[in-house]
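Have a look at this one before I ask anything.
Every protein chain of the complex appears in place save one, which is left out.
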Amino acid sequence: MTREGIVNAVIALGLLLVPLWALWANEPFTITLATKVAILALAGVGLNLALGLGGLVSLGHAVFFGIGGYAMGILAQHAQTFDPIMEAPFLIEGTKSMPVIWLVAVVSSALAALAIGALSLRTSGVYFIMITLAFGQMFYYFAISWPAYGGEDGLSIYVRNEFPGLNTLNPIEFFGITYVLLLAALFLSARIAASPFGLALTSARQSPQRVETVGLRPFRLRLTVFVISGAITGLAGALFADLNRFVSPTMFSWQMSGEIMIFVILGGVARLFGPVAGAALFILLEHWLGGVSEYWLIWVGALLLAVVLFAPGGLIGLVTRGQK
Amino acid sequence: MILKNFALAAVIAALTGTTALAGGHSDAAKVGMITTLSGGGAGLGIDVRDGFQLALKMAGAENVELVIEDDQRKPEIAVQLADKMIQSEQVDVMTGIIWSNLAMAVVPAATAQGKFYLSPNAGPSALAGKGCHPNYFNVAWQNDNLHEAAGAYANEAGFANSFILAPNYPAGQDALTGYKRFYEGELAGEIYTKLGQTDYAAEIAQIRASGADSVFFFLPGGMGISFLKQYAASGVDLPVVGPAFSFDQGILQAVGDAALGVKNTSQWNKDIDNEANAAFVAAFQEEYGRLPSLYASQGFDTANLLLSALEKAPVSDADAFRAALKEADFASTRGNFSFGPNNHPIQDIYVREVIQEGDVFTNKIIATALTNHSDAYAAECQM
Partner (left out) sequence: MSLLLVIEQVLNGLQFGVMLFLMAAGLTLIFGVMGLINLAHGSLYMIGAFAAAAVAGATGSFLLGLISALAAAAAMGAIVELTVIRRLYKRDHLDQVLATFALILIFSEGTRWVFGSFPLYLDVPNWLSGPVTLPGGIEYPAYRLAIIVVGFAVAAGLFWMIGRTRIGIQIRAGETDREMIAALGIDIDRLYTLVFALGAALAGLAGALVGAIQSVQVGMGEPVLILAFVVIVIGGIGSIKGAFIGAILLGLTDTLGRSFLPVLFGTVMDPSAATAVGSALASMLIYILMAAVLIYRPTGLFGRV
């Protein structure tokens, strides 16, 4: 096993053991925190595909996170009030079933990623960062001023959605769901990175000309990875909404995009487990520093600055001392 | 193990700034306060917190253990803090939330889990009407109240053609609805601005061109400061009326001369003549070195309501405690205060005018807009 492999195993095991310990010690809130880590890490895993593998610095991934969240919010809201979403030309009703919600979240965020990607990928570099940011702002202002689903107030769902055979209201069972999905996404992204498609993307990142000479179109490769990336982040959004039983336009805000990016960078860009380590550290900091000082964001800023300046490989890069 | 846990709790308490005022009495209660203490809008949360703590201190209440957390004005964070308070801290009563959207995210879940929630600021219409709950008490106002009072004042002042504006989000829509509910004149114009907008030149130009005889606006926080300064500089000199949020003690100094003489509606002011208010204003200045705001008074009243109920019944006896809360048997800084059928206030709402006292801008009451005013949603509440 490589050094990074060992670190990854430790992180994966740690994220499993902490909530199990919390269950034994009767600390339900720690389980909630671990669930939050797993979900945000999942969003990061999505972004990491675009960012690490595709080299696409998207400052608009909150769009997909938010779409996933609203997929859950809208479906569950209609199920809660027994009010069908549409009746003509055919009947669509709300649902409280997680698998169905996930499917809707994944498909709708993938479609959004396809549209946004097709337009944004015409640009590159700073322009790409900015155009993704612009799409994020469009969705954000739309969600705030669109009254049908709560506007800025957002939507409250009173009971968490259902998963066949499990009691999702029980924190540890809901954690289990998110943990399994996180592992599945990690497995998928490892497979993608090692596949011919992943290798082609890597070379497209390093030298687009080389890829074109062998007859591949970098635009298509990038669009594909952007769509997969958006879909995974969308799934995370649906779970996040379920964790909070609440969805609001702040899921679309550019600060949210920034936070997802921070998870990836803190942990280490293009490292498989980078987003997991980053999300865990961020939540830990938020939880502990938030109590120490009213001005705790100063310390988060200082830490972030230190990581960028002195530990470019992120946490995992630091632990493995740059080895793979 | 118990000792270890105790030590751990002490460490956590020290780290999280928890105010542990010793428990152990049978009438003890653990209160979780989620409020905004960092980022934009922190001033409101700090005032509510300070008012609340001042009331506990003045009463020498050792039976209330207060846990305070900062929601950063983000609904997701507020929901998680609520989970933490309910799951880990096992609080009995929750309070503190400033913003309606955060309240909508937290309150229904908290009351559904059997916790009491005392709102020191937000009063969204959904929680006053169909979504009302026996464990939810609003100690401030229903969101529409101050706007309704502004509408009533507009009639008295003889306004017949108002131009009204508010940000495009639910509280803004409620504000305009509230004003129109009582206002009887014509509308010269009605606009929704972008939330967080800071430049109002385009809107002021529309006001100028509209032929209105008065302006009603609801623009909380920095938006209101910007609007008033720009309005004063524009040379449009129509009378302005608005709810107290743009004229509270915290931001009035930042508005300065531009606010002088503006009428605004509020359920509280520092010159309301009663013993509780005089004591509160003096003690607040003594303790924190600044004048109290409307938010501070609401935090103060919330704590006193809680203490009054604790004197009558322990939290553990939920029915008795609920009944004790409902009596609202405390000396409010606003004078008369009681709860309507939906646990929202029945109170007087005043018209204030911004004046200058030495260097300090502040408000003085000039009239009563509505007497014993309830809210428009009470009839929809079934509980």
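Letters A and B mark the chains as written, and numbering starts fresh at 1 in each.
Convention: a residue touches a chain if its C-beta (ideal position, glycine included) is under 8 Å from a C-beta of that chain, and two chains touch if they have at least 3 such contacts.
No experiment lies behind these values; they were computed from the predicted model shown.
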Query raised in the report: From the list A:Tyr149, A:Phe197 or A:Trp254, which touches the chain that is not on show?
Result: A:Trp254
Query raised in the report: With respect to the chain omitted from the figure, which of A:Val7, A:Ala71 or A:Ile131 is a touching residue?
Result: A:Ile131
Query - Hidden-chain contact residue, picked from the options B:Asn63, B:Ser162 or B:Thr193 - result: B:Thr193
Query raised in the report: Residues on chain B that touch the omitted chain in the whole complex?
Result: 38-40, 42-43, 46, 168, 190-194, 196, 198-199, 201-203, 205-206, 208-209, 221-223, 225-226, 229-230, 232-235, 250-251, 253-258
Query raised in the report: Which residues does chain A use to touch the chain missing from this display?
Result: 51, 57, 59, 119-120, 122-127, 129-131, 133-135, 137-138, 141-142, 144-147, 254, 258, 261-262, 265, 269, 295-298, 300-305, 308-309, 312
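The rule is simple: only the chains that are shown with their structure count from here on.
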Query raised in the report: Where the centres are mean C-alpha positions, what is the separation of chain A from chain B, in Å?
Result: 35
Query raised in the report: Which chain A residues qualify as touching chain B in the complex?
Result: 27-30, 32-33, 36, 141, 144-145, 147, 150-154, 156, 158, 171, 240, 244-246, 248, 250-251, 288, 290-292, 294-297
Report summary line: The answer for chain B against chain A in the complex is residues 12, 15-17, 37-39, 69-70, 74-76, 79-80, 83-84, 87-88, 100-101, 104-105, 108-109, 112, 124, 168-171, 173, 192, 194-195
